[in-house]
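Removed: one protein chain of the complex. Kept in place: all other protein chains.
For chain A:
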């Protein structure tokens, strides 16, 4: 095992990775921008290196600065977290070329899965079902309109390189399609980490679908295992807000098919480490299609940890070091739910950065909070709005929901706007409480 890990990220995920790194007796090294100097993850690391101004391009996305910090601190391995450089094959390669251990899949696997068009084609060849859609980048709004007519409306328009819902939208007719295409093309040009993901793709949009993903682990001996699924159908602007495991919308037979397909997907790219195979589930038809594969740790990994008993960061480190991941003697099972606490207003979901005056986290049995901030910190507009993840676990979904209700009521944040009231509202929504919901749920809650 390497003796130290540099965490090339910020906020809650940097803090969560640092916790496991230190528990394993390894040295944890943080890097941070000027804006983040006062955040808990900087203090909790064994060492912290400032790497530049607040703007991500000048700090967290600057490969040269991150590697320079690794060299100066004598770091032996690099964990990229999620977002930022986590799915940059160029960064993974640079880490390996610097003689360090990359905690993630091989750069080639990141590359093949990072391009959603390529990934789709590859999955189809591996026998994983995919939605009808374009098989190469769509150049120009005119071509997009032709392709959409062939696929049939409504269509989902998205960037081949992007993630986190950025640049994604649904088009229901040609006028909408032109708008959606232009927004996706603009987002592709702006947010692509490597500047090479400027493609746009179109896929048939499934109405009333659930978004269900499978956690896989590619082990050091080359085998791929599935660690259950997560239902991420509570979304606003195509970004997840709440995730739960197991999914309330799958029959055992469908679950089994999805887990097997996810293992095949991982095997098709010789996958090593933690990865997530995202699918859309048509609950009426009890069928699914492959959406994309995320070649990194997922934001919502805690729900899998709570029901399987695995520490996924520990598993990632063991695999990167070529060691076996020991089985969990007594998996806890039950049901886990994660609520993403965002700095945004609970009605329109518009960003609300600001200084945190009061921060009081809930605690107790079956409650886990992964947070990136504390009282006195300022939430800046430079990064994503995730403040914390409130996770609850119980023997049944009903028990988990009851814990969620109490925990949400006990969570106090004053200062920035936040979506805790939205989470409470969601719990009172019969569709969510009953488990019979789909990705249109939040939109329905906000239309009158």
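Definition applied: a contact is a pair of C-beta atoms (placed from the backbone, for glycine too) under 8 Å apart; a residue touches a chain by one contact, two chains touch by 3 or more; residues count from 1.
In the analysis below, contacts and distances are computed from a predicted model.
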Write down which listed name, "ANTAR domain-containing protein", "Anti-anti-sigma factor", "Biotin carboxyl carrier protein" or "Thiamine transport system permease protein", is the UniProt protein name of the chain that is not shown. "Biotin carboxyl carrier protein"
Contact with the hidden chain, among A:181, A:383 or A:437, goes to A:383
Selected from A:309, A:354 or A:440 as touching the chain missing from the view: A:354
Out of A:61, A:144, A:166 or A:336, which is the one that touches the chain we can't see? A:166
Among A:94, A:177 or A:343, the residue in touch with the chain that has been omitted: A:343
Residue ranges of chain A at the interface with the undisplayed chain: 164, 166, 191, 237, 343-344, 350-354, 380-385
